[in-house]
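Read through the structure below, which is laid out as structure tokens, and then see the notes.
A single protein chain has been removed from this complex, and every other one stays in its place.
Entry: chain A
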Amino acid sequence: MEAEPRGGAAGERTPGTVAESVRAYRLVVRMWMRSTMSYRASFVMTAFGNFAATALDFLTIVLMFSHVEALGGFSLPEVAFLYGTASTSFGLADLLMGSMDRLGERVRDGTLDTLMLRPVPVLAQVAADRFALRRLGRVVQGLLVLGWALWRVDVHWTVLNVALLPVTLVVGAAIFCAVYVAGGAFQFWAGDAAQVQNSVTYGGATLLQYPPGVFARDLVRGVTFVVPLAFVNWLPALRMLGRPDPLGLPGWVDFAGAPVALVCCALSGLLWRAGVRSYRSTGS
């Protein structure tokens, strides 16, 4: 039935697809923001709660350092550097497509149907689903911690290191986005894989806030080669901080983030399309 391999792409993969997706995403986001604003008090409270919760998160690390000098050989500013980069990248991805885990619900109750009837890419609509501006709290908090870390940390600011920092943040966000999309695609088959997805996204973001040295080597291998979260901040951060990498990978790997992120996005995109194709909807 699906004889021509690129036949299905004709509709969705026209040159303007990315622009069309962004446009649709913005349209849907705007609707959600207006919906949220119809419950203004609730919005203010959850936004404040969110910010407070993430702020407390870093406080636990600060408290830890009141008892120890170093964590996995890292000083507080260095851990703050890891925390800031991981939190900012993850916060960006969470802000952009944090509602992907709601897809399972839509698949189970069949409300995905209504999204599939619109003349815009489904992925853009699902990513924008339940868009919540309050998630900006994590990005702000990540940037604040990163700012403090940059002020206190001892980095030799070569041109390369200066350029690597913003690239790292963007690459990290892209990798987390890919994880969100892959997790979303998986829910077409699994029905509800939200918790598996959360363990990789939220769990991964927490993992990356600590130096790789404090974790078992196999775990570090896993997040380097299986789900390449190490490229979010560990590898480039270790270079910037002048630390050896516990896996002893060659130096060029520290710069492989962008291509790795591209591959992740491409793979998750393919997975997504396969997922949409296998969508079964519900009874009526």
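In this section, a residue touches a chain if its C-beta (ideal position, glycine included) is under 8 Å from a C-beta of that chain, and two chains touch if they have at least 3 such contacts; residues count from 1.
Operating definition for what follows: contacts and distances are computed from a predicted model.
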item: Protein name as given in UniProt for the chain not displayed, "Glycine--tRNA ligase alpha subunit", "Histidine kinase/HSP90-like ATPase domain-containing protein", "GntR family transcriptional regulator" or "ABC-2 type transport system ATP-binding protein"; value: "ABC-2 type transport system ATP-binding protein"
item: Residue touching the undisplayed chain, where the options are A:111, A:161 or A:206; value: A:111
item: Contact partner of the left-out chain, one of A:24, A:79, A:127 or A:155; value: A:24
item: Contacting the left-out chain in the complete assembly, out of A:84, A:98, A:121 or A:257; value: A:121
item: For chain A, the residues touching the chain missing from this view; value: 1-2, 7-8, 10-12, 24, 27-28, 31, 34-35, 38-39, 110-111, 113-114, 116-121, 277, 279-281, 283-284
